[in-house]
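Missing here: one protein chain of the complex. Every other protein chain is in place.
Per-chain numbering from 1; labels A and B assigned in written order.
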Amino acid sequence: MMTTRRALVVHLPAAALAGSVLSRMTFAADKSVTIGINVPLTGSDAEAATQIKDGAMMAVDEVNGMVAGYKINIMVLDDGTTTAGQYDPAQAATNARKMVADPSVVAAIGPEMSGSGKAMAPILSQGNLATITPSSTNPDITDPKFAAQFRPMGKAIYFRTVTTDAYQGPNMANYLVQTLKVKKVYILDDGGAYGVGMADAFEAQAKKNGIEVLGHDQLDPREANYTTILTKIKGLSPDGLYYGGTSLAGIKLVKQSRDILPNINKAGGDGVYSAALLKGAGHPAMDGWYGTIAAPYIAGNPEVAPWIKTFNEKYGIGPSGYSFTAYDAMLVVFDAIKRLAAEGKPVNRDNMRDAIHTANVKTLQGTVSFDENGDIKDRTVSVFHYEYNEKYPVDDLIHQYKYLGVAPSTS
Amino acid sequence: MTDGAILLQQVINGLSLGAMYALLAIGFTMVYGILELINFAHFNVFMIGSFLGLWALEALGLSGQSRVLTGLELFGALAFAFAVAMLGSGLLGVAIERIALRPLRGIPGTTGMITTIGVSYILFNIILLGAGAESKNYPNPMPRLQWNISGAVVDLREVLIWAITLALMVGLQLFVSRTRLGKAMRATAQDSEAARMMGVDVDRVIVAAFFLGSALAGAAALIFGLYYNYTSFLIGYSAGLRAFTAAVLGGIGSVPGAMVGGVIIGLIETLGGQLIAVRWTDVIIFSILVLVLVFAPTGLFGRAAPTKS
Partner (left out) sequence: MTEQVEQKAARLTQIRAPGRWVLPSLGIAAMPRLRTLGVSLLLSIAVLFPPLINNDGDVDAAANALSFAALALGLNIVVGFAGLLDLGYAAFFAIGAYTYGALASFQLHPAWTDFWQPFAWLGLVANLNGTVHFQVSFWLMMPLAAAIAAFFGILFGAPTLRLKGDYLAIVTLGFGEIVPIVARNSPTLTNGAQGLNGVIPPQIFGYSFGISATPYYYVGLALVVFLMFASQRLKFSRVGRAWMAIREDEIAAAAMGVNRVKFKLLAFAIGAAFAGATGTLYVAKLQTATPEMFMFPVSVMLLVMIVFGGIGNVWGVVVGALILQILQSWFLQDLSRWINALGRLVDIEWLQHVQLASSIELIFGLILVFMMLYRRQGLIPASRRVAALTTEQQTALPTRGGFDNLQGLGALDERRTGPLLEIENLTVRFGGLVALRSVALSMPAHSVLAVIGPNGSGKSTLFNAVTGLIAANEGSIRFEGEEIAGRSPHVVLERGIARTFQNLRLFPNLTVLENILIGMHARLDAGAVAALARLPRTQREEREACPTPTVDGVRSPGRWPRNRSCYCSTSPPPA
């Protein structure tokens, strides 16, 4: 008995250590590079994270894993943990270190969530490892005001194929006042980093636009009952409701607000434009909701239809708005590799960062290029309206949401 | 809506919530009354009960809220779902007692409670890994009927909740006061050794308490699903916290206390959210919990605090 226990206590960690060490021995191929993909595959954002990973992998599969003579290895890292129940900044930081410590990693895609981005950016800057995020929208990370915190080495390393919440929330506020003629709005957020940022940015712009903000309260995503706050909102008689946050709270909000606030304008950010929300709430609860994404509308482009079809067949689910931007991000990375190879420069981290920064690539969302901070130059925010289409599956974003147009930017 | 109507609406909301919390709290307090054990797993039995109800309704071919039944069909569907949810939860509770708690009976201290934390985690993660993290759309065959009471809206769902909760509570009360097993349970709760000496099979009483408590949680879970039209692996957490506070407030170990406590907590939640802000609800509830435990551990109806070493 003692021997068995001793064996277990001694041999198990030894085996683990040996195995981990072994698995880290990379047998160097001739010309290969590694690209990291860091998304929260564990926790409440798992589905959206998978859609992003799949979008990026579409690009890799299209070129059969070879670009300009280089073999492309993909290192998928999960920055979600069960303790956090979603993305975990500590895990994201560890993943960033892992990527920086591995010399074969020349670029990265991700993270999905800005909370991870904040933890990763300083580490990536230190290692001069560029990452392109398809969905992180918190403006602080690329804001020159916070450059000392998020890019201590000075150069931009946090690139985005999506624009930021500096535009997403406020442009929707413009849409609400200009197109929907909303006069009084109540704002809710889900207490998360992304949701609070969205709601606050929306609120500031709404006030500037002359909309009366009746209140701003916070939902607890673990809570089930939102009838209290919805009843309170009903008593204030707004004609608009804005929700900043993800589907965890969103599903319950959508369902319960249908009964209590059936007739007002209800809008949200890209947390509302998500397959998880459609699956959880769907018709008839979602009827009439507006959602946005911080990118141009890609799926409506008929040239993109075959891409969507391939995605559906390969992965069994439809793409999210950020599957496209993830695919585009990977295209930017490939374009950088091709340009470096053409110029005869070595494909290493530093050159990749410079090449990515000077990218001008034709992608699904149009031409992608970055400004001096790493933000995408195209600041389009697209607005969608949920209109149930029974011919298509419930969580088919492209067909259940009707594209209305570009949200007006703040002049 | 007028202020008065809004307040009335919040009161109606609060009573519905309170009914759910009361059902959940009763099961919890019954176990504590007999075993002096805080059963963390109870709230995830509740969560599993809602999934059982979900699967039962889906087995009948229902899904989503679009298909509505009436009359005998509705009654049959609901009866079936309640039977499955309550029976399943009850059996789960009995299994937990048998496997994880019986071997530890008699050990003083917090060993039992720690074990229930472990069981709670296990249940939580089985559902998370098995059924996935997304919220599930709950099939709801009830027709949408509403009545207007001076500006406030009462839905058929609310009436259903109150009716079922009252029926269950009355049933429980009758059971506890009229039947032999019920009397044995009350005796064991007051003094298990004396009860044993009087010939009460304490093991059987404990099993009955777990079964009943968990079955009530299953009923609460199905009500939850029908009310909110969703379920997910997370629902045990917040409903559990509220129900736990309700049990403590009402006096832990006292079944009428749990009922009253549940209603009070439901009202505090809705009126607090209306008058203050929803973001502070958790803090308010936790503060009530802490204050009651520190300053008035017997709660409203409870016995003197047990002297557990």
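Just so it is clear, contacts are C-beta pairs under 8 Å (C-beta built on N, C-alpha and C of every residue); 3 or more make two chains touch, one makes a residue touch a chain.
It should be emphasised that the depicted structure is a prediction, and the values quoted were computed from it without experimental measurement.
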Study note, to complete from the structure: Missing-chain contact, candidates A:Ser32, A:Asn73 or A:Thr94, resolves to A:Thr94
Review point. Per the definition of touch given earlier, which of B:Trp55, B:Tyr121 or B:Phe175 contacts the omitted chain?
Key: B:Tyr121
Review point. Among B:Ala83, B:Leu104 or B:Leu271, which one is in touch with the chain left out?
Key: B:Leu104
Review point. For subunit B, which residues touch the unseen chain?
Key: 36-38, 100, 103-104, 109-111, 113-115, 117-126, 128-129, 244, 248, 279-280, 282-283, 286-287, 289-290, 293-294, 297, 305-309
Revision key, fill the gap. Listed in rising order, the subunit A residues that touch the chain left out are 2-3, 5-6, 9, 13, 16, 19-20, 23-24, 41-43, 78, 81-86, 88-91, 93-95, 97-102, 115, 118-119, 122-123, 126-127, 138, 140, 146, 148-150, 152, 191-193, 195-197, 218
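The criterion applied here is as follows: only the chains that are shown with their structure count from here on.
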Practice item. Could you please state the distance in Å, as a whole number, between where the Cα atoms of subunit A are centred and where those of subunit B are centred? Key: 38
Study note, to complete from the structure: The subunit B residues in contact with subunit A across the complex are 1, 3, 5-6, 9-10, 13, 17, 64-66, 125, 133-137, 155, 224, 228-230, 234-235, 237-239, 269-270, 273-274, 277-279, 281-282
Point to revise | Residues of subunit A that touch subunit B when the two form their complex | key: 43-44, 46-47, 82, 191, 217-220, 222-229, 231-232, 234-235, 237, 247-248, 251-252, 255-256, 259, 276, 279-285
